[in-house]
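What follows is a single structure, written as structure tokens, with notes after it.
Up next is chain A:
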Amino acid sequence: MTMKIVFQKTSGLTDKPTHYCPGCTHGVIHRLVAEVLEEMGVLEDTVGVASVGCSVLSYEYFNCDMTQAAHGRAPAVATGVKRVLPDRMVFTYQGDGDLASIGISEVIHAAARGENITVIFVNNAIYGMTGGQMAPTSLIGQKTATTPYGRDVSVHGSPIKVCEMISVLDGAAYIERVSTHDVPHIQKAKKAIRRAFETQKRGGGFSMVEILSTCPTNWGLDPAESLEWVRDNMVPVYPLGVYKNKATGNL
Partner candidate 1 sequence: MGKVLMKGNEVIAESAVHAGCKYFFGYPITPQSELVAYMARRLPEVGGLFLQAESEVAAINMVYGAASAGVRVMTSSSSPGFSLKQEGISYLAGAQLPAVIVNIARGGPGLGNIQPAQSDYFQVTKGGGHGDYHTPVLAPASLQEIVDLTKDAFDIADRYRTPVILLGDGMLGQMMEPVEFTEGTEIRKFAKPWATTGTLGDGPPRTITSLELDAESLEKRNWDLQQKFAVMKANEIRYETYLTEDADYIMVAFGTVARITMNAVNKAREAGVKVGLIRPISLWPFPEKPFLETRDRVKGYISVEMSAGQMVEDVRLVVEGHAQVDFFGRTGGIVPTQDEIFEKIMMAAGGVTV
Partner candidate 2 sequence: MKANGKITILSGHFGSGKTEIAINLALSERTKHDKVAINDLDIINPYYRSRDAASVFREHDVELIAPQNRLASADLPIVSGEIYRVLHDSRYRLIVDAGGDKDGATALGQYYHEWKDMQPELWFVLNANRPFVSTLEGAAYTIGKIENASRLKVTGIINNTNIGLETTMEDVWRGHELSSLLAEKLNIAFLFTTIANHLQKDACNFAYRYEAFFIKRYMKLPWEG
């Protein structure tokens, strides 16, 4: 009897087991990015930039050259790499604290310059690494370590909607928000990541995929509840879809 291979590990990831908590979707997103790089045949031409946050060790998992940036500065580091090596595939992998808070300036200006890089933006509405504090993307009313009474608009302001904000910049070429809360959405997420890297490959300009993600540990929910929380609470605040695609004229 011959066995059919229905699943195998992507060569885009190293053999190192990840440190992510059970139910955290970082692992899934790592695999999607790695699979896309493998399927496009560009792993050996890729330089990734790791950020600061729960994914700080992503450089140990992606099976390509990686450099690790200071908190929030990954798009600036990626700019330096890409300007020196314009024919390489350059991506950043950043969370919402890194990208939307301390690094908001770097990502906006990289997009405004039309920097030909791809930003993988993992949004789970909380600071994971430092222990569950409020992120710029935390939802109104969301209880965190630094919003024990819930995020209050009059005190903390409203969540930053990064895709909406970036997509108005002329330099942004491909901007999409996806989610990881079920299999069909994960499949959609992979397609978005592929389109972002393809945008870069043809020199299209700045591409970013925002991926709604979970944090069971800091949310205090089990993995299944976490996915439901993304679906029921995050998706309504952060509508999914393509915010910009210069290639199809979707501006």
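Candidate entries met the following condition: all candidates are chains of the complex that A comes from, given by their letters.
Here is the rule we use: a contact is a pair of C-beta atoms (placed from the backbone, for glycine too) under 8 Å apart; a residue touches a chain by one contact, two chains touch by 3 or more; residues count from 1.
Source: prediction; values computed, not measured.
Student: Just to confirm the interface: in this complex, chain A touches which of 1 or 2?
Tutor: 1
Student: What does chain A use to touch candidate 1 in their complex?
Tutor: Spelled out, the residues of chain A in touch with candidate 1 are 14, 43-47, 49-50, 56-57, 59-60, 62-70, 73, 76-85, 88-89, 105-106, 109.
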